[in-house]
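What you see is part of a larger complex, with each chain still in position.
Chains here go by letter, A and B, matching the order in which they are written, and residues are numbered from 1 within each.
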Amino acid sequence: MAVITYLEAIRQALGEEMARDERVFILGEDVGAYGGAFKATEGLQERFGEARVVDTPISETAIVGSAIGASYMGMRPVCEIQFIDFIACCFDMLTNFAATSRYRNGAGVSIVVRGPCGGGVGGGPFHSVNPEAFFLNTPGLKMVEPSTAYDAKGLLKAAIRDDDPVLYFEHKFLYRRIKDEVPEEDYVVPLGKAAIRREGSDLSIITFGAMTHTAMDAAATLSDAGVEAEVLDLRSLAPLDREAILTTVSKTSRALVLYEATRTGGIGGELAAILAEDAFEYLDAPVMRVASVDTPVPYSPPLEAAFLPNADKVVAAAQKLVEY
Amino acid sequence: MKRHMTRTGGRSMRNPAVSCQRSAVSYQLTAGLARDVEERLTVLFRQSKVIGGLYRSMGQEGESVATAYALERTDAILPLIRNMGALMTMGVRPREIFLQYMAKARSNSRGRDLNIHIVHLPVAGAAEPVVVGPISMLGDSIPVAAGIAMGARMRGQNMVAMAWIGDGATSTGAFHEGLNFAAVQRIPLIVVAEDNKFAYSTPIAKQMNIARIDERAAAYGIPHEMVDGNDMLAVYDVTKRLVDRARFGGGAALIGVDTMRMQGHAQHDDARYVPKALLEEWAKKDPIARFRTHLLETGAATEQDIDEIDAMTKRFASDEAQLAEDDAMPDPSTVTRGVYAGDDFAQPQVEFVKSPFRS
């Protein structure tokens, strides 16, 4: 096993899938010789040629739309959105064309749309978004967001091999900060499966992406105070792993939902609804949401720090929850 | 502007011999069939058997047929609602259209999607076209068309994709992004931009500030040409040249067709915003009547031949409609099926007819 960064895991997944399957190709802005704004595609054009690593114009709708067309011809395109915020510019193509195609005419769309999401790096209102809730009400799309290098690689491979459109959000805060062990041999992390990152009996922290690490930090602090939190990393946001969610909450009877997007209208609502419906009998306390405050993502570090969830906020909420 | 016939169908000075290999009569057949299918749909609409709106291509059948004629059977088409002619030309069986419009169980979308929103992705080696019907969001089929042709190229297929687009839809961002991308990548994509004078109620002058719709392509550095859309021979010639060019590596092109939407946007629209004089002028240039005159004058067919063709297409359209009418409505218990892979269920394949509508 080698220890690699989250970013390197993504790069490896792309390279290995392209080597494995000649139908896989990459398109996006600056993905070629430059290797992408964050270097996720570095070296791939050199290795696989210009036909399979395509530098596109600044045209997110053309990127996703042409990927849909190519997938109809049996290809497996991977679209890079330079910052995931620009996925707003192809919202129509994704939600109306890609998501509905199989249902309408049995014409599956095997594309991956990936890009850096999330804040914490002073990116400001247009380079920091967590867009999962924009897409959660559109049946036909799948969504994943890894928190580890292992998952980054395994989920991306699963996404590329999947026959449905998959949005793959990679948290830019983790790119070079997170390193972990990744097997040499080929593996996938199946879509739709969450992972327990820490066992505990007093409350469940349900989260994903960069917030998984925040949850782990909070759990360590809580443990010092005698509170044992179980941390569930969702990994897949659509479909959600309902079983894993209900299992942890049936064990702990207390649920804290942690996500980095803004609070209102976020994925925490869906999680709360699932718990309200199916875990009502288990719950000894209200489901709590810890999320960013309801504003655009501010740029200045003190503002962004106040905006984002952090371990302290999670600890405070968790303590309230266990004292309930 | 390219024109082969005089405006009413007589032989024009520049009229060359029919320049395609296929029999000229088949144009008449196919355009007539497109109109007859729509006529049947109009009857079904009046009988409330069509679900939702009915969009006619009356007056535009000619350009739709003649552009598609320039393709090979295994090329890709991305028609819009008014491209019944293209569908008929590529051999889509009329029953498919009736099934869709009546939202039947065995329609290609299994009653899930509207009118000509059909998709056909042939199995490898089949002598069938790729058909990707539109989604309603105008413009979106242009990037998708680019991707189809690019994907085919990657897979080593020598395929041309043809997408039709209305004057109005050329104002969308998706059109711009898709055609620009195709131009840069030299993708074999032919866009047929239909100036039919209106986008719903909006006259073309409120849609673009250029005199000729084909100038839309000037921003992309690709060949573009304007053609009399109601002159099937001229349309075919221009299109064939650009299709061949695309097929042999020349890249994308745009053909502007000058035509006229002779009915309202949809059946509910009485189109009172269209000046009467404009309709009268264009009525004289009806592409089917014009081609009839042309066939007679050039001796390619007799009155009797054409009457027989007319009777045949009418009968065919009505037989096909009947087959579709007899089909069941979808079973409501299927509603949740097939959103994701692995849960697919009985997908009706688009059926094609070969004869007598295409050589």
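Going forward, a residue touches a chain if its C-beta (ideal position, glycine included) is under 8 Å from a C-beta of that chain, and two chains touch if they have at least 3 such contacts.
Predicted model only: the values in this text are computed from it and were never measured.
**Student:** List, for each labelled chain kind, its number of copies in the complete complex.
**Tutor:** Full-assembly copy numbers, per this file: A x2, B x2.
As a working rule, only the chains that are shown with their structure count from here on.
**Student:** Could you give the separation in Å between the centres of chain A and chain B, each centre being the mean of its C-alpha atoms?
**Tutor:** About 41 Å, centre to centre.
**Student:** Show which residues of chain B lie in contact with chain A when the two form their complex.
**Tutor:** 108-109, 112-113, 117-119, 121, 130, 132-133, 135-137, 140, 142-152, 154-155, 157, 161, 173-174, 177-178, 180-181, 184-185, 338-342, 344, 347
**Student:** Where on chain A is chain B touching in the complex?
**Tutor:** Touching chain B: residues 23, 25, 51-52, 54, 56-57, 59-62, 64-75, 77, 92-93, 96-97, 100-108, 139-140, 142, 162-164 of chain A.
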